[in-house]
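Complex shown without one protein chain; remaining protein chains in place.
On to chain A.
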């Protein structure tokens, strides 16, 4: 019998625990990147792993992201399950060619003979007062690339569950860790029971409209729903958890149940994941919609400097304004 235990953990601690448990269970899991060894990563996600598992299992590399991801490809080809850390979202770009041309395509190129069970962890998005190149929401680049799975946890429990699932998965996963949520805590019940990659969840029930969010905007959507409830409007909140594969079923069922929806995403709206969500839901649920689906996203600008970033981040007021715009009949 497995014993149930409860721990109050931050997202950062939950991710660290997921890595530790995966490495303890499976000797082929290795973790590497920049400053992930003695330092434990700039966000401490790999804290203590080198001490516990040794230099061969968790190690620092030269500072070269293409080399890091490329080496992970080779190790995954040869029997390992590498997990690599890109230090920040915008510093993953040197690895883009490896990700698009090899990580995403190897299974397809080889008719399934060469699988790449690997995870690319990316501390991502803004809201932490970071200077330029430290706050990018880069999910659309990855989500647009067939062959990748793209997930973004919004809670510590999901951080643990999705990272374990990503490491165990036979295919590559881009694992986007919302930086601003690293320090948010919640009580987690172990063993963690949570749906796997590819499943969205309804985080809050509601009947008037559906907020669709993922990663850093999930808490924003929940807060907006709380405020709306006080004003007499019942908002449902869907947390995508997984951008690819996309859970059309859960999302569409949620939107059909309310007939109105707002997508809340931190990244720029143009050609973004938010645009894809609106398109898919409209294609599938048009008849059930009482109003066009609205989006609250980052503007189509390079991520602003810290003192201006609050304009860029979708906030509760902007979300509620969008909800107000959903063609409500006068009551």
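Heads up, the rule we're going with is that contacts are C-beta pairs under 8 Å (C-beta built on N, C-alpha and C of every residue); 3 or more make two chains touch, one makes a residue touch a chain; residues count from 1.
By our rule, contacts and distances are computed from a predicted model.
Enquirer: One chain isn't displayed here; going by UniProt, is it "Sulfate transport system permease protein CysT", "Peptide ABC transporter ATP-binding protein", "4Fe-4S dicluster domain-containing protein" or "Pyruvate dehydrogenase E1 component, alpha subunit"?
Expert: The record for the missing subunit names the protein "Pyruvate dehydrogenase E1 component, alpha subunit".
Enquirer: Which one touches the absent chain: A:42, A:90 or A:115?
Expert: Touches the omitted chain: A:115.
Enquirer: Using the touch definition up top, pick the residue from A:74, A:191 or A:305 that touches the left-out chain.
Expert: Only one of A:74, A:191 or A:305 touches the chain omitted from view, namely A:74.
Enquirer: Can you say which of A:171, A:223 or A:309 touches the chain missing from this structure?
Expert: A:171
Enquirer: When the complex is taken as a whole, what residues of chain A touch the one chain not shown?
Expert: 30, 56, 61-62, 64, 66-67, 69-80, 82, 94, 97-98, 101-102, 105-115, 146-147, 149, 170-171, 198, 244-246, 248-249
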